[in-house]
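For this depiction, one protein chain was excluded, whereas all remaining protein chains were kept in their positions.
By letter and in written order, the chains are A, B and C; residue numbering begins at 1 in each of them.
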Amino acid sequence: MSLTPATSIPAPLRADAPHSPVALGLRYQQVRARSLALAAPLSPDDAMVQSMDDTSPAKWHLAHTTWFFERFVLGCDAGYRAVNPDWDYLFNSYYQSAGPMHARPHRGLLSRPTLAEVLDYRDTIDARMAEGFQAGDFDDTALDTLLLGTHHEQQHQELLLTDIKHAFACNPLKPAYRDDLFEHRSDDTYRDQRGLQWITQNERIVEIGAPAWPGSSDSFAFDSESPRHRVLVHAHALAQRPVSNADYRAFIDDGGYSNPALWMSEGWAKVNSEPWSRPLYWDEDLQRVFTLGGLREIDPHAPVCHLSYFEADAFARWAGARLPTEAEWEAAAATQAITGHFVEDDALHPQPSRSGHTGLQRAGRQQVGLQQLFGDIWEWTSTAYTPYPGFRTLPGALGEYNGKFMCGQWILRGGSCVTPRDHIRASYRNFFYPRDRWQFSGLRLAKDLP
Amino acid sequence: MSLTPATSIPAPLRADAPHSPVALGLRYQQVRARSLALAAPLSPDDAMVQSMDDTSPAKWHLAHTTWFFERFVLGCDAGYRAVNPDWDYLFNSYYQSAGPMHARPHRGLLSRPTLAEVLDYRDTIDARMAEGFQAGDFDDTALDTLLLGTHHEQQHQELLLTDIKHAFACNPLKPAYRDDLFEHRSDDTYRDQRGLQWITQNERIVEIGAPAWPGSSDSFAFDSESPRHRVLVHAHALAQRPVSNADYRAFIDDGGYSNPALWMSEGWAKVNSEPWSRPLYWDEDLQRVFTLGGLREIDPHAPVCHLSYFEADAFARWAGARLPTEAEWEAAAATQAITGHFVEDDALHPQPSRSGHTGLQRAGRQQVGLQQLFGDIWEWTSTAYTPYPGFRTLPGALGEYNGKFMCGQWILRGGSCVTPRDHIRASYRNFFYPRDRWQFSGLRLAKDLP
Amino acid sequence: MSLTPATSIPAPLRADAPHSPVALGLRYQQVRARSLALAAPLSPDDAMVQSMDDTSPAKWHLAHTTWFFERFVLGCDAGYRAVNPDWDYLFNSYYQSAGPMHARPHRGLLSRPTLAEVLDYRDTIDARMAEGFQAGDFDDTALDTLLLGTHHEQQHQELLLTDIKHAFACNPLKPAYRDDLFEHRSDDTYRDQRGLQWITQNERIVEIGAPAWPGSSDSFAFDSESPRHRVLVHAHALAQRPVSNADYRAFIDDGGYSNPALWMSEGWAKVNSEPWSRPLYWDEDLQRVFTLGGLREIDPHAPVCHLSYFEADAFARWAGARLPTEAEWEAAAATQAITGHFVEDDALHPQPSRSGHTGLQRAGRQQVGLQQLFGDIWEWTSTAYTPYPGFRTLPGALGEYNGKFMCGQWILRGGSCVTPRDHIRASYRNFFYPRDRWQFSGLRLAKDLP
Partner (left out) sequence: MSLTPATSIPAPLRADAPHSPVALGLRYQQVRARSLALAAPLSPDDAMVQSMDDTSPAKWHLAHTTWFFERFVLGCDAGYRAVNPDWDYLFNSYYQSAGPMHARPHRGLLSRPTLAEVLDYRDTIDARMAEGFQAGDFDDTALDTLLLGTHHEQQHQELLLTDIKHAFACNPLKPAYRDDLFEHRSDDTYRDQRGLQWITQNERIVEIGAPAWPGSSDSFAFDSESPRHRVLVHAHALAQRPVSNADYRAFIDDGGYSNPALWMSEGWAKVNSEPWSRPLYWDEDLQRVFTLGGLREIDPHAPVCHLSYFEADAFARWAGARLPTEAEWEAAAATQAITGHFVEDDALHPQPSRSGHTGLQRAGRQQVGLQQLFGDIWEWTSTAYTPYPGFRTLPGALGEYNGKFMCGQWILRGGSCVTPRDHIRASYRNFFYPRDRWQFSGLRLAKDLP
């Protein structure tokens, strides 16, 4: 998977990790139901589209997440009979140890099974899972994998949305995924509150990462978030809020996309070969942006998103700043409540900040605390995605879950407006290639202190 | 279009060209109905698949052929209001003079309009066309374009089938387009009749091509079939029948695919880079072949098909023969009745020859006449697709119909098992690139006579 | 080889085919000496450059032509010991039956053997050949191959020049191959003489092609020029002279490169993807052109050259004309003396016509005859390169000489300013891909007569 969740760090603050089969069963039902809800606005035609090699059709997401439970939970029973053994080949994503697989760029060619058959498949597996719960068939290992499977499916829920957004944006008709999304617009009173302030931090040793799950902890976290370990963090400051559309527009207007001095060498090559002159989904008029609700006016106070790492990094250099390291980010986030705009807010687009949504703000210290760390946009960090000291993969096929992608990608933190709220935590490490722009990815500035 | 029909050459033999609006209206209805019938077995998912740049989704074929009538017939009326003006961009295939168009390789990304919307679009246009017929709105030019439009749609009917066959073949599940296709199997009595006989012809000047339509002739023919002109044909012989699967198997068994001396240089490069070791759709066991009815045993007596020009040419060299020229082929075909296995036979796969289906055979001279010239498989010729002497394109946007493709492609003749029977004629020039294999393309041998 | 010579058609007019070993030996020496002379201006650095996959380094041309004699003449003696057996692999161009070969696009990587070693190799083989001549070692077959080898080397002489021109044009310094080339400039008196006149021809059956060599004829011709055969030529007219730079400039000024209606579909794709807006080697100021003598002013009266087939064809369509067929061209050329500007004129660039250089003009009928059929520029025809009726390849490895390239390429006729004079004849069929522009390729107009 290209996305990764973990348990909240100050363990006492969260007791939401499902410990019992009953709680797990409930979580399973909720997660599975949400996938269907997200797919509901899509026609069978929509569910077929694969608009680039990096994306998958919605139908495939629905099938693959189901196959995950069938293969890794139900399939642990030696006597299990697969719904369709040929589907192993089709719906395996990248688990070499689970057998050969259909090539990713060809997922969009799979008209069969049809969407209707995939929905039937989901029903069938959900029924078998329900039987398993009722019969008490699942041992601890199965329950752990089942919990992992729900987090896995939440990752695909986010991808389903980012992938269909890309697909619709490729259609000259620019269709909307939904016409009834929540939309919060900033008004003029907003402007005064949005000056950039910095939160400083002295050099210190921090502890980041999550205790290994399962094993050291009951709280779920992906393997890549472990082990919890010590890091020396240098003196630095973090911007109070993410970079806004207005900020980014100033970068464009100042010739940001035509000044090679601001760019990584590979980024500059991309700027010229693609070419890039604005965030993905911005219209060339720089006034409108394509969203899951169709074309809209750009809100200057909302966080800018759909930036590549190269763009985030170039913006930071232009601003005389830099991106935060993941340790700086996590150490700051660990003290914050996990509030913000998530998929449940039903906007599916980054919103301007609303008052009172950070821990410090709740305490009345307005303008002091970090805003919008969680939700709205994934924040690019300056940290390459590599294993933590002492990292161990999960046993078996699931060992391929994260470890083998720890090369060439960069860490993003905090979740986005299409992330489920109970899927994110301070230690969560998301990762994408520096060229990738189709995720809800933006940035927050950081700078060194002497 | 990559496919082109024309009127039968000995004009007195055919009076089927619809001259009157009433006859044209009937033909319109029949052609349009068949497209729907051909699409009926497809789910919305199936109708989305584009499995390579050369193919189009079934949905696009259904929409484009409809757009052709809307744009070029209804749209001639200055006051016409398009169903959706944005669709011009989506459903224009390659008419530069009709405005910009969506890039062909991205047709598979168009989930919107949905299949349901496209079917509605067809209904709407059919209704408007019916009104036009009833109101007598169509002048002679419009009626000519309308007739062209029906032949155009028939070309796309064939492509719809070849394209969905390719799409299904790419699916590891190997689904069948239909399970109820007619299948004729040859039995042992067949074998004796299948020795290769040759029909000889002395040097002579022949007339080939169709009179220019519209203008010189009431019988429809595509522009590329005109003008009718004189050609010196050298002394030669044509094989009585197409090359069979058994013949081709002998070529494979003799190392045909590993002997560079048999191949054009470009073909040899393809053999090694793809790589090719058998006809497209043959299973690697050389026993089974993928058809629109699913995987089947190969019938040794049926014509081999899904060969590239390179393979047809290499086979002919191996056999000590060559491919016919298009003039040799047409001069021979002009004397034959247009009988054979077409789409109406509902086999959608080449069949072994049945007695009595050629003109000479009907006259009782068994084994003497040319068999299966029409239907079953398109026959590669040795002739590059270039304009006939004096060739003129149609006026306006439809001048782009054929002329601009007269470079780098090769002529095929005779129609196939997925061609409508009333779409083919002796002068019909089909054309594809020498590398193309997804059409129902095979060959008949020819040889020089001293 | 991509280039092919043949004997002159009216056999009595030429007695220059070397029949005796002595005459052959003389020809061998002359041809070999010219290759060295052509390479003399090149440094070892220059002799290394391969500026695209279609070209070869000068060093490779010098080595390959030598290897041809070693492998196919000297090597026929079973006891022959190769100078370096490893060089078979390096210097084999495309003879699959002579063993595996180094990939063409990598010829520019062969720093070893060095140019000095290749020149030594030439000396060694020349000495061995001289011994062979003196000892009378060569039987008739060897002598035939030897004659073929000299024509083969002449083809590579032309390629050496076109390839180094391309290489130098890729160098931002735009170096000249030589600074002392002959340059004839047209003056103002020229202009009046250059109106376009047409030479008409009624429909008739002509005989084209060369008798098969060796065998039917003592006069050398490549296999692809045979057999001599009858063709029906339709009534048509040929332009008296090639299209000039001034003519072509008018096409550019009229928007020729931005009007899709003038172009083959593939050509239009090239115009946009490369992009093309003028002949290869024209400067963007449309005033200067890169030549083997460096950058020069464009002479409006000289034939335009370095056009692709697509450009030649588009120009002809713009001019309301078409390209000649190869039969039309050859039938006209067979009556002309082989005069014109060849490599011996030491201009290495197309020149404007000088009076008295065609047969008819010599007879005093000024302005009536066809001008510049031979030399200056290869003339694209409308004929695809396919085998003549009854075509047979040479026996053995040399059967690969021409036949396997008879797919996808187009015929050019007449030789150019870098062709050796005694290498060309009316039946000579040169061939290149329609996209190719680095040869000295231009055009002459033709048109249909009613």
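Here, a residue touches a chain if its C-beta (ideal position, glycine included) is under 8 Å from a C-beta of that chain, and two chains touch if they have at least 3 such contacts.
Quick caveat: nothing in here was measured; it's all calculated off a predicted structure.
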{"item": "Neighbouring displayed chains - absent chain, whole complex", "value": "A, C"}
{"item": "Candidates C:L24, C:A47, C:V231 or C:I411 - the one touching the absent chain", "value": "C:A47"}
{"item": "Selected from C:P172, C:G195, C:G320 or C:P450 as touching the chain missing from the view", "value": "C:P172"}
{"item": "Positions on subunit A where the hidden chain makes contact", "value": "94, 96-97, 203, 205, 229-232, 234, 236, 260-261, 263-268, 309-310, 313, 382-384, 386-387, 389-390, 399-400, 404-408, 434, 448"}
{"item": "Where the unshown chain meets subunit C, residue by residue", "value": "43-49, 51, 59, 86, 89-90, 102, 106, 108-116, 167-168, 170-173, 175"}
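Note that only the chains that are shown with their structure count from here on.
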{"item": "Path length in steps (a step moves to a chain that is touched) from subunit B to subunit C", "value": "1"}
{"item": "Distance between chain centroids, defined by C-alpha means - subunit B, subunit C (Å)", "value": "38"}
{"item": "Intercentroid distance (Cα basis), subunit B paired with subunit A, Å", "value": "49"}
{"item": "Centre-of-Cα separation between subunit C and subunit A, whole angstrom", "value": "61"}
